[in-house]
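With one protein chain held back, the other chains of the complex are shown just where they sit.
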């Protein structure tokens, strides 16, 4: 495809932003500045960024417990994300949601979700809405290899296929569900295989190659836009860190060689090298990009810290919409 | 395979018994002698009989809302079944369960089930028990084409395959789930296809051919007994009547030609012809068989009618086991 | 006024709201009243048996501008979808800081009395009441059924409509035109001075029958029908108890942590009402068992008029 350089740089920039956002979130959690559980997306950046590059605000996505990357890739504002992590009134959920429940309906981000598989039915509903709207918009559902074991995966796949809904099921196979390797959960570790029984295409892509992800997911998204129905897209990737942390970083339990091998396939390093070799970017441009990302994140933290905590008296606000 | 004539005749006799039992049940329901909902198994007899011919009392099955056939094929006593339909104390459930909840744990019949898909997890648990017992016993799970849309189907298939449980999933594809044709529910109407994504064999058989069902299911059951894991077996069949009835028989909504075509493939007529042509049975033997079945059913009704209704004072009995 | 059945009233509510607003769509494995004939297959969807995804789809489509009605049919079948109810539908608006509305209606039938046995004779509304974030209706007459369901469909929140099976064939007057009953307003179905009977669904009718019977011996029974379980019109119930000084609650769910328990607690935690209460509160509920099939046992499991009368007499002792 013919790309402007800007589009390519934006892919790289978004991946760097996601990584730095999550590295920072881990530090902030360790420092007691933010609360609850943080699930880092580090290592998987190419998936969210590659897929969302094909979407507009009128397309909708659902995300998981590991949702920061999907939010950023879908165009959410890191200031309001950060304020949410800080539990402040200027957060996306006014401090009510925290890391696991960030949503920005205005950009079509229908929410992270603390329930494994829980976002799949919601995304299917968004796809139904898109089908009824008839404007060629689509829904994309992100979920992990672990979610493939849940019944909701199957139900969503089945009905989407029967009704030819405009949806793409993006399975981020990062090789583990918490501490269980994918082979503990599935006999076939190639999860795209599930597509066949629903009569939909199943595609597999290197989830650490942002250009590959963008291209393969475009095929699926365009198919959906044309009204030809859903696709299951498996992105093979890896999370660099632990499943989740609260006050302290938990010890690593996976084989060191495995981690090293996947780190050698860093999606960001790969895209940087690619863009530098294509002369889209110079080393110093890259440095500038990184500095800009850090500055933006500092601004986000400052924004969050300046925002007040919610007032205890507002505890009942937002419960019910007025009829 | 080398069969004694007795075994072949038993297959035919069991199918006739199931059919006559359900025809009688419909009449009894119309006559207000029994209560609640009746789901007739008429037309599908070859499935239950063919599969259960390979099982012993130490093998366990779970059934569905349409469960009379599975009960009889698994060796339940029609007297106690009938008493259950009549809501009497000598029924299998002492009148507490009725048609949708007949069970006979002594013969390995773990119960009919009013929840579509609800029996699949239970059967998977029976398979786990069989695996832990290590005696080569198996579990068999009967369910309809409709149940394939439920998440529990997928979860049970997945874990059974990962753990190589000794279980056979028997999908009775009778072309409809209530009023919805199989194509309203699934894009692929060949449901055995689902086996592939779980890495288990998927077999399809003419569900109106009792010998074929027995043979194909034997393959699957023996595989399970050898510890080689689960199989999905799809039996293509058809129910002759409405989905269910309460006080009155509901009107037919399916195409008349479709019904006629399937009735022409009556599993009982087919097996009768086969046995007569093989000279295992004469026409008059067949008549004798039918008379015997009717006499047995009359005795069952007499047994049921002689049994008292449960005492209202026993309402709390059977709630909790003593610790 | 026109007399129609409870079931017809519900069908009319759906049809009128679908006519009124084309964003109203409906999903289910089957429908009464043939809405697909009038509204077509895009808006009336026959579904696979997949309650969990349907429940979440309704919610998701609601968040994207539609007003889905998801019909679980029996409440029993909603339990496979409970994650989408408890973890998603009830929490989604608040958890996301009110940034979107979710106007979805979930419908299902409830109740025993028809020999359908344990799995198909459930009345577990209190489980939904406990989960903060769902509105809940439970009508007892055709007029309330129509008016409440229409209000539910127009409400901008997830609303669960529990529809008592034993009422389906009951006929009653229903006002013509755009008949709406607001959510959250109880109805004093009969006024009285000696004892308050709060009945739910089918047992509103039974309470009224008992009230008529006891009137002949000079016992004046006030019958209150909450109609909406969330928000529960506690004030109307408390006011009635302050007037009569006695309270009986009748429902066919088992008593433990039930709507009946909630009504009892709501009454005795208010000082003025507590002081007005002259005798112990009586709950007339189902036996704490899965509803049995056999007629003799089912009758023993569920409340009946004799039990209501006995409870009323007990409060008058």
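By letter and in written order, the chains are A, B and C; residue numbering begins at 1 in each of them.
In the analysis below, a residue touches a chain if its C-beta (ideal position, glycine included) is under 8 Å from a C-beta of that chain, and two chains touch if they have at least 3 such contacts.
Quick caveat: nothing in here was measured; it's all calculated off a predicted structure.
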Field: Touch criterion as defined above, residue of A:5, A:180, A:273 or A:292 at the omitted chain
entry: A:180
Query: Out of B:34, B:103, B:168 or B:244, which touches the unshown chain?
result: B:103
Chain not shown: contacting residue from B:121, B:136, B:196 or B:212: B:121
Task: Check each of B:82, B:156, B:268 or B:300 against the chain that is not shown and name the one that touches it.
output: B:156
Message: For the chain left out of this view, which of C:16, C:262 or C:298 touches it?
response: C:262
Field: Touch residues of chain A, complete complex, unshown partner
entry: 35-37, 87-88, 93, 95-98, 100-101, 113-117, 146-147, 149-152, 177-180, 184-186, 246, 309-316, 319
- request: Extract the touching residues of chain B with respect to the undisplayed chain.
  value: 60, 62, 91-97, 101, 103-106, 110-111, 113-115, 118, 120-126, 128-130, 132-133, 151-152, 155-156, 158-159, 162-163, 317-323
Statement: In the full complex, chain C touches the hidden chain through residues 52, 76, 79-80, 82-83, 85-87, 90-91, 94-95, 117-119, 122, 124, 126-127, 129-133, 230, 232, 253-262, 264-265, 268-271, 273-275, 277, 279-283, 288-290, 292
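Here is the rule we use: only the chains that are shown with their structure count from here on.
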Task: Hop across touching chains from chain B and tell me the fewest hops that reach chain C.
output: 1
Message: Need the most distant chain from chain C, centre defined as the mean of C-alpha atoms.
response: A
Field: Cα-centroid distance, chain B relative to chain C, in whole angstrom
entry: 36
Field: Rounded Å distance between chain A and chain C, as computed from the means of their C-alpha atoms
entry: 40
- prompt: In chain C, which residues are in touch with two or more of the other chains?
  reply: 48, 50, 52-53, 80
- line: Each of the following residues of chain A touches two or more other chains, namely 151-152, 155, 158-159, 162
